[in-house]
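Removed: one protein chain of the complex. Kept in place: all other protein chains.
Per-chain residue numbering starts at 1, and chain names A and B are given in the order in which the chains are listed.
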Amino acid sequence: MRAVAEFVRPALLVAWKDVLLELRNREVVATALVFGVMLVVIFNFALNITPETVDVLAPGVLWVAFSFAGVLAMSRAFVAEKEEGTLDALLLCPVSRDSIYFGKMLAMFVFMVVIEAALLPIFAVFFDFSAFSATLIGAIVLATLGFAAVGTLFAAVAANVRSREMMLPILFFPLVSPVIIGAVETSGAAIGGGGSLTSPLRWLQLIAVFDAVFIVVCPWLFSVVVEE
Amino acid sequence: MIALITTPVNNIPYLFAAFAITWAVFFVYVFITSRRQDELEQEMEGLREEMRGRDGGGGEM
Partner (left out) sequence: MTTISNRTRGGLKRNVALAVIAAVMVLNMYFAFMFAPTEATSGHVQRIMYIHVPMAWLAFLAFFIVFIGSIMYLWKRQEKWDDLASSAAELGIIFTTLVLITGPIWAKPTWGIWWTWDPRLTSTLVLWLIYVGYLMLRAYSANRSQGMKFSAVLGIVGFIDVPIVYFAVDWWRTQHQRLVLGGPSLESDLHPDMRLALMVSVIAFTLLFAFLLRQRTSLKRVERGVREMKEDAEIRSEG
């Protein structure tokens, strides 16, 4: 029980700190939200989305918007830490690195889910689909978990290198491509109503496997990244 | 050789391109690494000369 308290409480505190900061500044969520809406508009012009093509294109546009807005939110995650030196202060505390990782990951997950929850009804209106299917919600939760797991690690990496705004997307997107593929396929089945050869369940399993693997691997590598 | 000429579609140029590009890439790579190796050997010689000169020229420590 004490182990749980030693691990869980610091993680929750770290997450709560980030959330509190965001509640005060409202930088991350608001900008990512606006960015997401703007993406939909641009895509509408770029792809010339018509009622006939909407079922095919909507899932893709949805997930491009989610992932790009997510990366925008992610890139903020460690910048403040780096600039203010708060990460070093955090590391001096007798707190396990895993706690810090899971705290940051939780905060990142929360931010992205909030952004997605705000964007989803807007998209449902633009593209005329029902936002409330269980498969779709499941896909969003699982995929965002995967984004947060990998994103936290590489946001920490990118914050320390030059060209960090470019490096994070370059590192992040190829790695999470399975998640994006799975999310788009599942959303396609949920929105358009399918004709898919591979069932959505199988795709969700793929994303779940991705999540399981990287939720285990990334914290360990995180401690390597932040230690001097 | 007759077999080559009577191939229904003459796509030998593509075959040639693929092999040519492959060998070119490998030769360029070997060339670059060999040159780097020679540069390094020269640098090492230069450093050794410097060390010898300094040691011979007067005591240190």
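In the analysis below, a contact is a pair of C-beta atoms (placed from the backbone, for glycine too) under 8 Å apart; a residue touches a chain by one contact, two chains touch by 3 or more.
None of these values were measured; they are calculated from a predicted model.
Participant: Can you work out which residue in A:Leu20, A:Val125, A:Val161 or A:Leu201 touches the chain that's missing from view?
Facilitator: A:Val161
Participant: Give the residue, chosen from A:Leu92, A:Ala134 or A:Val224, that touches the chain omitted from the document.
Facilitator: Among A:Leu92, A:Ala134 or A:Val224, only A:Val224 touches the chain that is not shown.
Participant: For the chain that got dropped from the picture, name the residues of chain B it touches.
Facilitator: Chain B touches the missing chain through residues 3-4, 7-9, 11-12, 14-15, 17-19, 21-22, 25-26, 29-30, 33, 36-37, 40, 43-44, 47, 50-51, 54, 60.
Participant: Using the document's contact rule, name the residues of chain A that touch the chain not shown here.
Facilitator: 150, 153, 157, 160-163, 167, 170-171, 173-175, 177-178, 181-182, 185, 196-198, 202-203, 206, 209-210, 213-214, 217-218, 221, 224-225
The criterion applied here is as follows: only the chains that are shown with their structure count from here on.
Participant: With centres defined as the mean C-alpha position, give me the chain A-chain B separation in Å.
Facilitator: Centres of chain A and chain B (C-alpha means) sit 44 Å apart.
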